[in-house]
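Take a look at the following structure, please.
A single protein chain has been omitted from the complex, and every remaining protein chain is retained in its original position.
Chain nomenclature is as follows: A, B and C, assigned in order of appearance, with residue numbering initiated at 1 for each chain independently.
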Amino acid sequence: MRTRRLTTAAAALTGAALILSACSGGGNEGGGDGTGEVQPLTIHANSANTYQRNFNPFSASVLHGARGYIYEPLVASSPQMDEPVPWLAESVEFNDDGTMMTYTLRDGVTWSDGEDFTAEDVAFTFNLFVDEPATNLAALDVVEARATDDLTVEIDFSEPMFAFEHAVGNTLIVPEHIWADVEDPMEDTNEDPVGTGPFLLEDFSQQLYTMTKNEDYWAADEVQVEQLRYPANTDQTFTTSLQSGEIDWSGGFVANVEDIFVAQDPDNRGYWYPGGGLVSLTPNTQEAPFDDPQLREALSLAMDREQISEVAMQGYTPPAHPTGLPMPAYESSLSAEYADAAYSRDVEAANDLLDEAGYEMGADGVRTTPDGEPMSYPLEIPSDWVDWVTISQLLVEQFAEVGIEITPQGVSFDSWVETRNSGSFDLTISATAIGQSPFDMYRSMMSSEYASDGAVRQNFSRFYDDAADAALDDYAATADEAEQQAALDTLEQIFVEELPLVPMIQSPNWFQYNTEHWEGFPNEDDPYAFGAPFQNPDIMIVLRHLTPAQ
Amino acid sequence: MKYLLRKVALYAFIAWSAITLNFLIPRLMPGDPVTLLVERMEGRIEPEAMAAIAESYGITDDPLHVQYWTYLGNLFQGDLGLSIGFHPTPVAEIVMGALPWTLGLVGITTIISFVIGTGLGVVLAWRRGSWSDHALPTLTFLNAVPYFWMALILVLVFSVNLGVFPVAGAYDVNIDRAWSWEFVSSVLYYGTLPAITIVIASFAGWVLNMRNMTVTVLGEDFVTLAEAKGLPKRMVLVNYAARNAILPSVTGFALALGAVVGGSMLTEVIFNYPGVGYTLFQAVQNHDFPLMQGLFLIISLAVIVANLLADIVYIFLDPRTRAEA
Amino acid sequence: MTAIETEPASPTAEVVLEARDLVKDFAGRRRGLRRERMRAVDQVSLQLRRGEVTALVGQSGSGKSTVGRLLAQLLPPTSGQILLHGTPVAATSGRAFIRYTGAVQMTLQDPFASLNPVHRVDHVLGRALAIHGRARGRDQVHEQSLALLEKVELTPPERYLHRFPHELSGGERQRISFARALAAQPQVLLADEPVSMLDVTIRKEMLDLLDSLRRSENLAVLYITHDLGSARAYSSRTLVMYHGVVVERGSSAAVIDDPQHEYTRRLLAAAPNPRRRLAG
Partner (left out) sequence: MRLRSWLPTSGKVLAGLVIVVVFALVAIVGPMVAQYGPRASGPEVLAPPSAAHWFGTTQTGQDVFAQFVYGARVSLAVGVFAGVVSQVVSIVVGVIGGYFRGLVDDGMYILTAVFLVMPGMPLLIVLTGYLPSRGMISVAVVIAITSWAGSARVLRAQTMSLRRRDFVEAARATGESRVRIIVSEIMPNALPLIASGFLFSVITGILSEAGLSFLGLGSLTSTSWGTMLYFAQNAQAFLIGAWWWFVPPGLAIAIIGAGLALINFGIDEYANPRLRTGKSRAKSAPAPLAAATAEEPHSPVPDQEPQIRPGGSQADPVIEVAGLTVDYDTAEGRVHAVKDVSLTVRRGELLGLAGESGSGKSTLTNTITRLLRPPAEVTGGSVTYHRRGTGAQQEPVDLLHLPADELRRFRWTELSIVFQSAMNALNPVMRISAQFDDVLRVHRPQMRPAARLELARTMLTRVGIDPERVSAYPHELSGGMKQRVAIAIALVCDPDVIVMDEPTTALDLLVQREVLDQVMALQEEFGFAIIFTTHDLSLLLEVSDTIAVMQQGRLVEYGAAMDVYTDPRHPYTQTLLRSLSDLGALV
């Protein structure tokens, strides 16, 4: 868990405390779990010592499986997927200015308690975001939603939603006949969930919960898995369970994954760590000297991303792409100019650039700024994030070669968040989530809409640029893909040239699989979705690909 | 009686201090749970939603003393708030889920190690000057071994290499949780290695303590007189020496409960044992303020109650305290 | 309460230290909200004269040691006055206290306990000299320390200067205690049971020493003891205390040879004495 935090906040999202792991006990060997037919699918999505019964899809600590396997979205879309997949909705239309969306729903879907799924449920869910803002996890600017008939729902927004189609589509729908009576949707643990999904909660204990297939599921034919098992495992036990083959599907950091995991059964076992986010050296661009793009450029040139990738990340995750976009997920969004771009280290160029910009090298090997300040900066990082600690040590060595002194300081996570959000830093490290689209990522790294006198919630380097804002607005105001790509091209160029952040490495989407019982997992050769079992809505797609092993 | 009242008053004060400290620490330290929660949600939350979340977590801008009274009021209703890490599960529920495991594992092993330790301590004291003195360096070494390191080594040897014991957990998750022999034996089987770790790492301290106390008491006139009375050795040792030497250990035992709950924390973490220690560890890692506070409070109160019980037991063990009353 | 005045003293020598109606209460057990008061010393008056030994006799718990501590100003009295040369003094701390100790010194009962085991003899004497400014500089302190040791008949003094208390016998330690008290060049010496912890042969030497010091230094001595016999032998006046009250006072010979108070008589009767057997 400690290591994974660096990578996908999605793991932490659903409760950093939760873990799942697997032990398929002796009773399950050779014949199944009592049905006598099919092996259960044992999943480790997150480390947890014990589970607390919580299947509320709005809760940050909801148990894995609730989202996707019990509650389903209107349209499933993920950066790693080529096309959005219609799910509870069959189609969607925008009005001209993009402020109203009309969904046409799938017919014949029922809730697991037998009630029909209707447009009223969808309208209720979106109206809930208005009534209970805390449930509005995607921050959608909903004004009102209404069912115009059983299968049609209209949703009004206060802004054009062209750029947020995926976010709206991924909204999980809850049944009105149950949630209307819930007094406080954020404080309900929803112990016996009723959803439209392929699975029903079967059994819950603090160490293990299981889900069994919903035979009345609207697409029951597409799902071959009969039972899901989520045993509780901590980091330690996860690795040993993984090693002993008790887990079919997992998403967690495993040191020496080749030796510990794959080597035991190379035919069945594998891992795939596609880029799922970005880890950057984050300068405070509102304060001297890091308001100087040349200095940021020099840092970028001086940085040895290969070494960081190899040493800190054991080579599991590649250096960042100069556009900052995770690969291969956003490969198709690259402008032609940057399609083949890659970083290479050039210490000499970095030194020249710094000399040129007036940062004079001192006798002690440390430069001074034009203001005469020695270029020595503390680098605060959460003290228990091992990979960042290692990265910071490497940066010390790398930047020393260009006369910039870095002093890593381990602080508590809270303290780091505080410093980062309030801008009281010169340099720090931050992570950017992959979001729903490249637009999402750039918005969170360059938009001035996050500017604030106090703490900011995004754009931690406080990079404010009119051109970037204009490009973001252009993107959001159109449904035309070509126009959107043009805006993206602009954003990519600004990002590459201005370096609002200094990208270091991609953060991986941790995913290991064992095809002893089930096969069909995505991998490098067949990257149809992210593989991590905590990744939504990708898990729904993965599930449909799984077939019993031969 | 007065002795007891004084003790009760002292412990009441300590309990109040713990409660107040518990209230103050998170408020004096940096970090804001809502920001941290939003951090987990990848910051996709709008400001108004943040306000709503803050409200749902009971975080307000009220002056400190108002918050304090609310806090006390809630506390007396058994309301420790909602966990952040397991939101919206109530803290009390999580604590109650974890407590039995710790009480079972740590409680039993502490008693075992106390019994073994004091027993051995008496024997070593009685036989001092002989081969038994050579056991002392070994015991000091055992006493200094970090719990968690010992646990790791034991896991490595017995679980990973030999496969004699399960690596972790409290029971086989494939067994139904019921009062069946199958379940109980699984709990015992899974608890064996953690228990062994705790006992090995903690019994040496008791031995050393008890040996020193017994040796000191053995020099007292009444022990010499007991011997001069022609009483059998065992009687002298048990009724005269050990009976008096154990008195300081009783208080120590109660105090140690606190240390053991803490010390066993690392053991619980390593063995993935679903007890209070591991839950506290998780709470700290998740920056789960309410859970942290709740756990710390429960542990403190448990230790305070244990101390009070020890003092009551002491009254029975040492008639002199009754005179002080 | 007035004590039986066996025989009025002949007030010849100058009164150095005087106690008037000293009362000392100690906090006792708590009873409900009230704390019980224990009166350890009740209306005790006495006078110490230059060059004279006054004995204060009583059993343990009689309050005689408390009187000593009150006179040394180690404890504040609950009421009553202490007069040094006729001037009331109340100084249990600070400079006034140090000045007072320059005139009034006290030695304690247990020679094994009254010297700090971690300090050598030279440190003990050096401190006492330094506090009262009786010697300056290392040489002077050294010289004075040797003189003090000689005064208490520890010869050759060099032999004792660098010893630790545990390297000394009980009698030697008590002599060091006397030397420490003399370092202040006091006018009054309060000797609390100076010999009760010592062997019989040493007791005599010690009391002889005390007596010779009284003469040579012209000291007013308060000899606190439970032993009527030695009071008779070494003091000119004796006061008998019982339960905090002086029950009998007068010249030692009169008090002990012809006791008037019932308590004094009982004490005398209880003292072991083989004569009784001879007679019986």
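The rule is short, and it goes like this: a residue touches a chain if its C-beta (ideal position, glycine included) is under 8 Å from a C-beta of that chain, and two chains touch if they have at least 3 such contacts.
No experiment lies behind these values; they were computed from the predicted model shown.
Asker: One chain isn't displayed here. Which of the visible ones does it touch?
Answerer: Listed by label, the shown chains it touches are A, B, C.
Asker: Based on the whole complex, identify which of A:104, A:415 or A:523 touches the chain you can't see.
Answerer: Looking across A:104, A:415 or A:523, the contact with the absent chain belongs to A:415.
Asker: Using the touch definition up top, pick the residue from C:20, C:39 or C:226 that touches the left-out chain.
Answerer: C:226
Asker: For the chain not shown, which residue from C:79, C:169 or C:216 touches it across the whole complex?
Answerer: C:169
Asker: At which residues does chain C meet the chain that is not included here?
Answerer: 59-61, 69, 72, 74, 93, 97-98, 101-102, 105-110, 113-119, 127-128, 131-132, 166-171, 177, 180-181, 183-184, 199-205, 207, 226-233, 256, 266-267, 269-278
Asker: Footprint of the hidden chain on chain B, which residues?
Answerer: Answer for chain B: residues 10-11, 13-14, 17-18, 21, 25-26, 29-31, 128-129, 133, 136-137, 140-141, 143-149, 152-153, 155-156, 160, 212, 215-216, 218-222, 224-232, 235, 239-240, 243-244, 247, 255, 257-259, 261-263, 265-266, 269, 280-281, 283-285, 287, 292, 295-296, 299-300, 303-304, 307, 317-320, 323 touch the chain left out.
Asker: Name every residue on chain A in touch with the hidden partner chain.
Answerer: Contact residues on chain A toward the absent chain are 2-3, 236, 239-240, 243, 254-256, 259-260, 311-312, 314, 381, 383-384, 386, 389-390, 392-394, 397, 408-412, 414-415, 418.
We take it that only the chains that are shown with their structure count from here on.
Asker: Make each chain a node and each touching pair an edge, then name the shape: line, ring, star, complete, other.
Answerer: Shape of the chain contacts: other, as it matches none of the listed patterns.
Asker: Just how far, in Å, is the C-alpha centre of chain C from the one of chain B?
Answerer: Using C-alpha averages as centres, the distance is 55 Å.
Asker: Listing for chain C: what residues touch at least two other chains?
Answerer: none
Asker: Enumerate the residues of chain B that touch no fewer than two other chains.
Answerer: Residue numbers touching two or more other chains: none in chain B.
Asker: In their shared complex, at which residues does chain B touch chain A?
Answerer: Listed in rising order, the residues are 29-32, 35-46, 48-49, 51-53, 56, 82-83, 85-89, 93-94, 97-98, 159-160, 167-175, 177, 269-270, 272-274, 278-279, 282, 285-288.
Asker: In their shared complex, at which residues does chain A touch chain B?
Answerer: 1-2, 9-10, 12-13, 15-17, 23-28, 49-50, 52-54, 56, 59-61, 132-134, 136-139, 184, 186-189, 205-208, 231-234, 236-237, 240-241, 384, 412-415, 417-418, 421, 433, 435, 444, 455, 457-458
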